[in-house]
Every structure is written in C-alpha cells, then in structure tokens.
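Omission of a single protein chain aside, the complex is shown with its protein chains in their original locations.
For clarity, chains are labelled A, B and C in written order, and residue numbers in each chain start from 1.
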Amino acid sequence: MRDVASEHDLRGITIRRVGVRDIHLPLRVREKDGGHARVVGTFDTSVELAHYHRGTHMSRFVEILARWSKKDVGSAEIREMLHEIRDRFQARAAALTLAFKYFLSKPAPVSGIPSDLDYDCWFAGRLEEESYEFRLGATVPITTLCPCSKEIAQFGAHSQRAHLRVSLVQDDEHIVWIEDLVPLLEAQGSAALFPILKRSDEQHVTEAAYANPKFVEDVVRDAVLAIRELPGVVRFTVECESFESIHNHNAYAYTEVETT
Amino acid sequence: MRDVASEHDLRGITIRRVGVRDIHLPLRVREKDGGHARVVGTFDTSVELAHYHRGTHMSRFVEILARWSKKDVGSAEIREMLHEIRDRFQARAAALTLAFKYFLSKPAPVSGIPSDLDYDCWFAGRLEEESYEFRLGATVPITTLCPCSKEIAQFGAHSQRAHLRVSLVQDDEHIVWIEDLVPLLEAQGSAALFPILKRSDEQHVTEAAYANPKFVEDVVRDAVLAIRELPGVVRFTVECESFESIHNHNAYAYTEVETT
Amino acid sequence: MRDVASEHDLRGITIRRVGVRDIHLPLRVREKDGGHARVVGTFDTSVELAHYHRGTHMSRFVEILARWSKKDVGSAEIREMLHEIRDRFQARAAALTLAFKYFLSKPAPVSGIPSDLDYDCWFAGRLEEESYEFRLGATVPITTLCPCSKEIAQFGAHSQRAHLRVSLVQDDEHIVWIEDLVPLLEAQGSAALFPILKRSDEQHVTEAAYANPKFVEDVVRDAVLAIRELPGVVRFTVECESFESIHNHNAYAYTEVETT
Partner (left out) sequence: MRDVASEHDLRGITIRRVGVRDIHLPLRVREKDGGHARVVGTFDTSVELAHYHRGTHMSRFVEILARWSKKDVGSAEIREMLHEIRDRFQARAAALTLAFKYFLSKPAPVSGIPSDLDYDCWFAGRLEEESYEFRLGATVPITTLCPCSKEIAQFGAHSQRAHLRVSLVQDDEHIVWIEDLVPLLEAQGSAALFPILKRSDEQHVTEAAYANPKFVEDVVRDAVLAIRELPGVVRFTVECESFESIHNHNAYAYTEVETT
C-alpha cells in the first residue's frame, strides 16, 4: 500500500498545528491529596508539520492518547505526553489541550451540608524545541451583584450568574492545584454558588452578595491581586463574563498579566 | 440516469418525517403593522414517506423554501408552503418549522430611550390529510427575583435572567402577532429586560423586580392566566427556565394547557 | 422563617413539571457484565405541582440526586429514584432524565486494535400514579454513503458522518443493555466509526461503505426492522440525521413505532 501521507511536499509551507480535535476519552486526573478523579476528557492535540511532509498519520495521536488515558494525569504527564508525541512524529513542536469537568465538594455556608459543584477545567501544554509551557485553566461560576443597582435603588440590587475564567502559567518549581485555585477564584465574586442551599444558607448567600457588590471590572481586578500572590506565577489571563439579569447581553472584562 | 430514490421499497415501513434540517435563508416575516421584518430563518421541513417509496428527492424542499424566501411570510404562507410541499411530494402529511430572531423596539422605562431587543421565535406548521395545525412560538428573556430569598434575607434578594418559552395554537379565526405576544409574556416576569438602561431606568427595573418576586412556578401560572385570555387559543405550552444566580443549575416549570 | 414555597396557591393551576435542570454529577452506570462505568451525568428532574401549592423545594431534588450519585445506577434504580422523589414531594407524578457519555471498546475491523468510542446515551423515567415508563436512548455516530451519488457517478460516492438516535421502551420483563443496543444500531449505517484505524482498517471501512450505500430513509427502516426483533419492545422512536458532505444542511428521517 502506498502511503500518501508520507509523500514529499513541494509547496514549501510549514503548518503550525496538524492534529485531531474533539476526541472524548474517560481518564483519571491527579488530585491534590494524592488520589485521582475520574473525568471525561476532551482532547485537542497537534504537531507542527514540516514543509517537506505532505501529511500526518492522525491515528497515532489517538493511539497515544488512548494509552495515557489508562494512567493518572497531571501537569508532569502532559509534558511526557508531548515529548512522546513529538518523538513519535519527529516534529519540532507539539501541543495538547485536555478539557474536563472537575467536581469539588463544598459545605453549604450555614447548614454545612456538603455537595459537589462542577467546574470546567483544562490543561494546555506546548512543547517547542527546548521551550515548554503548561497552562492550567478553570471557569468558575460565581454571583455578581451590581454596585450601581444597589447604590441607586431604594431596595434590592440585580444579581446574576457570572463566569470567572482564569488560565495561568507557573515556573518549573511551582504548581497550583485545581483544589486551591477554585476556592481562590470563588472568593472574588459577590458570592459563591452551591448545589444545595437550605433556607438558612440561602439567607446567608443573599445577604453576603448584597454586602459585597461587584462589577465585572472589580471581579477581574480582585482576581488579578489574588493570583499574583500564588507562588511562581509567570503570566495569566483573567476574564469575567456576567449574564446580566436586566439585559439580554453580557458584561465582560478581560485582561492579561505578566508578573516580572 | 437511474433514479434510486424513486425505487419501490419492500420493507413495508412508512416513515413519519423525511426531509431537510438546519437550512439557513434570509426571508421576510409579516409584521403586525402590515410591513415586514427581514430575518435569517432556520428551516426544518419534512414529508411523510409512504412505505412503498424508497426515498425522497431532498433538493425539492430547498427549491420550494428558496422560492418562498422571496415573499412575505406569516401563518397563512406557512399553510400554503405546506400544501405546496405535500402536493409536490404527493405525501399524506408535511411539516415545517421556521425559527428566527425577531426584534422589537421598546422604550426604556423612565428615560424612554428606545432600543431593539431580540426574541427567538418560530412558526411550526403540520398538515396531515384534512387537519392543519399552526403553532407560534417565542422565547422571551425576563428577570426572576426569588420570593424565598427576599423573604428570608434582611437585605436584597437574588435575581437572574430566565427564559419564558411559549408555543400556542389558535383556531382558524384568530391570530396573535409576535408584537402582542411578547409584551404579554414580558409582563409575567419579576421585570422585563432592556438593551439600554440609563441609571434612572436601572433604578426602576431594580425596584420593580424587588417589588414583584416570582418563582418559575409563579411565572408559568401567571403566563397561563394571561394566554388563556387571548382570543381563540386552543392549546399551548409554557415553560420558564431560570438560570439561578446562587446555583450552577437551572430551576424550571413546564405545563401544557388545553382550553375547552 | 416563613416558608414562601409552602404557601397555598389560589390560581387553580396544576403544573406538569417543576424541577431542576442541567445538574452535573459524577456517577456510576451499571454495565452489562455486572460492573459499572464511571460517567459524568447531566440530570433534569421534576415533579407535578398540585394546584394548591405555590412552589417546590428545589434543593430536595439535588439532595436526592447527590445521594444516588454514590450508587450504581441502571433502569431499576431510576425507578427507585422516582419513587423516592414522588414520596418526598408528595406528588402525583415525577420524571427524570439522566444523560451521559458512555464508552465502549471496539476492535478495528482488520488490525483488531481496540479503542474506546463515545456514545451519547440517556435514561428517561416517568412515574405517574400507577404507570411507569422507562426509556433508554442512544445517539450512535455512523457513516452514510449516498446510493444516488454512487449510482450516477462514474467514480466514488459522497459519504459523511451521521447520527442514528433511538429511544425505546420495553415491557417489565425485558431490558436491553447499551452494550447490545449500540452494536445493533452501528450495523444499520453504511459503515461504523472507529477511533483508531490503521491503513488496512481504513481500506476496509471505505470499501464496506461503498458496498453498502444507504439513504437516511434506509438507515431508519433497517433500524426499525432490527429494533423490532429485540425482546419485549413496546414502542420506540428512530431518527437518522446525516451531515451531508455536499450540502450545508442535513438530511433526516424520523419515525415512531408501536409494536402491538
């Protein structure tokens, strides 16, 4: 059988990323306490394709991912996966994103009843010659209560669900766990969300949000201040998008920070 | 050229709906004042396929839709389209759904500044032998403010964006316009949404919502009472889904009503 | 604290479904071989609300789901959950849908290399007075290769990914496992999909699809014939939607069957 993908290419164009996307696999993600969480991962992975190769053998990506899906995966394993991918494809650069829902148990604020909340998280690694970058990402749902609405209204203030989304890079000596990042981010909204709230809990979160009004601008700035305190953070992005209850559109704030 | 789709089928199975879906076409929808609104429509249309035909000539659907997309379309035209489709395919039954964003201008509650809000609407027709049914559907964004939260909290009450979705059938003598249905539905929330709100307007909607707390159950019941008053309504469904600001899940209520 | 949700309601309107939607929880689904698969479930659950109650205590749903998410869940457990929900809410009727990605290992057709493919599945139960109905649903990706295109073209025939979606009800004595339903459905397309295909495998699936051209109408009819053979099937729906490679819209066929 002739191998068309291995043919020599004459167009002279290197392609930055060639790969597979939207692959679903069950896998285990390392937890802070040494255990692992079982998640359903969605992968997007690629290599740089040198100008002289016509194509990539896409099935190899799936073989590599399938093998790693039997192990516990954390930032160190993402690095190993990228080295394996790069070697297997003899590529100059390789990249991988793994997105998954992650669950953390949290007690209701007054009754203490524990329940599991879901967070959309992702690992994103990129290996390019000698340089390696790993990003941890998380989208944390929060409540925002509008400071302007509170100020001008005699009673009440509009609130809504919002998403606080962070993606961060640390230096080689440090690692932040999802278990630590999520509570840090939840603390930046007007209030945090909970799956189960008894009436005493609902009273608490309602009053807490009213006492702590925040624009999306406030949430982003407070998140910047908090993330800067994490050890070894090199750079990060923060975005807050608020699904305004008085509008049919969203308010948002986004920024990028280099910590030097 | 042999026409495979026209072959005789021996499996003995009539198929209820065979057609095309997710076709996008610009078109004109009749407005209440006699004019028309230009919308981008998404069509889903089908015929019943008799057991003795192997297949349907799908391109005919697109030809028919393309021709109608040059005219003003309202409930009467949906009926004509369905008759044309049924005749062209020599089918016992035909169905069509046309979904589109519809814009209505509304003044801000205090400043009076007008702005256009978008509503997801749809027409759904079904023709089956002598029986014809036409449904008008609309999803209207509203604010819900939680009665329980207001009752138990010393200050404030959580609010959020919610969707009130209605689909209704009237008898042959009556027709309700989107222009009339949407304001009727917006009046059932704790407050309505607006694209532009100056500070005096924001004060108004904040205080209005706080003065008018509603569960999704309340919104649905009040919508049932309001829709029942429309002339000639034969049956309808109502659903309210509230994107709770204190949870990462939604509260909803749904019911079906036959008015006899 | 006054309990607003428990107030007496005077509007006289019973609501068919009041509940929570889009709740995510990790859980274990019973496998055919007696083990369990760990999945991420999305729940939608509700009760009928009698006309004299103003509201529902939504947090109870989450408490019940959270408890069941620690156990192995199959059709029998869905029934138990519904009984528990109905009792806890003192409701006449209760309903629950649990959707999840389910993975099945399958060998490539020639090389035999095993890999895990993902299927969108769901359990849907409804309890209403003495009547109980359980539906198993699955969306199976397949290849469709167009018979018309093959017939009229000198070389080749267009093919594409399609979704075959089935939802079925069996009598109390029978149960079909996802492990059995999925391969049955995959056999109805022009060819099945695989995560990993080496070149010999790709040759096989290409030639298999070309030898087995099918319209969406063919897929639905063949699926009807196959599902009818399952023991104890009372009623089912079948839909095939094909993401046509020559159009920017989809072809589809849908039917409902009562087996009496």
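Rule of thumb we're sticking to: a contact is a pair of C-beta atoms (placed from the backbone, for glycine too) under 8 Å apart; a residue touches a chain by one contact, two chains touch by 3 or more.
Keep in mind that what you see is a predicted model, and the values were worked out from it rather than measured.
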| item | value |
| --- | --- |
| For the chain not depicted, the shown chains it touches | A, B, C |
| Residue among A:E77, A:D118, A:E186 or A:D218 that touches the chain left out of view | A:D218 |
| Missing-partner contacts on chain A, residue numbers | 1-5, 9, 11, 13-24, 46, 49, 54-56, 58, 62, 147-148, 151-152, 215-218, 220-222, 224-225, 241, 248-256 |
| Absent chain, residues of chain C that touch it | 117-118, 141, 143, 145-146, 148-150, 152-161, 191, 193-195, 197, 199, 202-203, 205-207, 209-211, 243-249 |
| Contact set of chain B toward the excluded chain (per top definition) | 1, 3, 23-26, 37-40, 59, 62-63, 66, 69, 101, 103, 113, 115-116, 118, 195-200, 203 |
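Please note the rule applied: only the chains that are shown with their structure count from here on.
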| item | value |
| --- | --- |
| Most widely separated chain from chain B, with each centre as the mean of CA atoms | A |
| Chain nearest the overall C-alpha centroid of the shown protein atoms | C |
| Centre-of-Cα separation between chain B and chain A, whole angstrom | 35 |
| Rounded Å distance, chain A centre to chain C centre (Cα mean) | 29 |
| Junction residues of chain B, two or more chains touched | 148, 152, 248-249 |
